[in-house]
Every structure is written in C-alpha cells, then in structure tokens.
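I'd like to ask some things about the structure below.
Missing here: one protein chain of the complex. Every other protein chain is in place.
Take a look at subunit A:
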Amino acid sequence: MNTLIFRTVAPYLSALMLLFSVFVLLRGHNEPGGGFIGGLIAVSAFAIYGIACGVSAVRRAMKYHPMSIAASGLLLAVLSVMPSIFLGQSAMTSQWLAVPFLGTVIDLSTPLFFDIGVYLVVVGAISSIALSLEERAD
C-alpha cells in the first residue's frame, strides 16, 4: 500500500473525512447522520491514515490513547443524562437551550452532548481495535 500517490493523498483525504464526520454528527438530529455514523466515518479516516503513514503517525495525530477517548465519550454521554435530575425531572429528560450566534440561532441540547459521547465512544473503541491490529501486522 505504499504507493506515492496514496501516501500523498491520504492525509488530506483523512482530514476531509474527519471534517465530514463532524458535519454528519452535528446535522444528525434533523438530517441523516448522527454520532454512530459520524464515528464510523472518523474511524475509517484514521484507518486510511494508518495504512498510508503507519500506526505511530496516527497515534501521534490522535494525541490521546483511543481507549481514553472512548472512556471520555462514555462519561460525557452519562453526564448529559444528569442535568434533568437536578431540575427535578426524571433522568434523561432532554434540555434545550437556544443560543443566538452571529445572527443565527444554535440549538444546544443534552441529546447533542449525548450524541457527541456516542461519537467519541465509537471513534475510540473501534480505532483502538483497528490500530492495534495494524500494529501487529507490521
């Protein structure tokens, strides 16, 4: 897989895919997409980057251990369930907040953070598996 073209293109391709994965994640509530799909796209991005440039490059790029990313995602998802408890509602009742931003309105909500948690868990867990397999294949 060490063709010059692939190695040259792979970083850009991966970056684009990562950007796309975040886009898919954020539009998820109203258009096709969401944390799970977004996460899988991101994993593919990392996989391509890994095949082209080696696992250590991916690990450097990810900065944190994939399992730490997964764990923080799980934590975020669980935390996003909590706020309603403090508001006297049952757990997991979604909370919505409309924030005006540069002339438009952004809907912030607990399901959004929940979805980001799902995204991180998928990215972390699956890329952890893929990366360690690639590592041994060397």
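Note that in this section a residue touches a chain if its C-beta (ideal position, glycine included) is under 8 Å from a C-beta of that chain, and two chains touch if they have at least 3 such contacts; residues count from 1.
To be clear about the criterion, contacts and distances are computed from a predicted model.
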Complex member absent from the view - protein name from UniProt, among "Molybdopterin-dependent oxidoreductase", "L-lactate dehydrogenase complex protein LldF", "ABC transporter permease" or "Na(+)/H(+) antiporter subunit A": "Na(+)/H(+) antiporter subunit A"
Touching residue (missing chain; options A:Met67, A:Ile85 or A:Ile106): A:Met67
Options A:Leu16, A:Ile85, A:Ile106 or A:Ile129, residue touching the unrepresented chain: A:Ile129
Chain not shown, touching residues in subunit A: 24, 28-37, 40-41, 43-44, 47, 66-67, 70-71, 73-74, 77-78, 81, 92, 94, 96, 107, 109, 111, 114-115, 117-118, 121-122, 124-126, 128-130, 132-134, 136-137
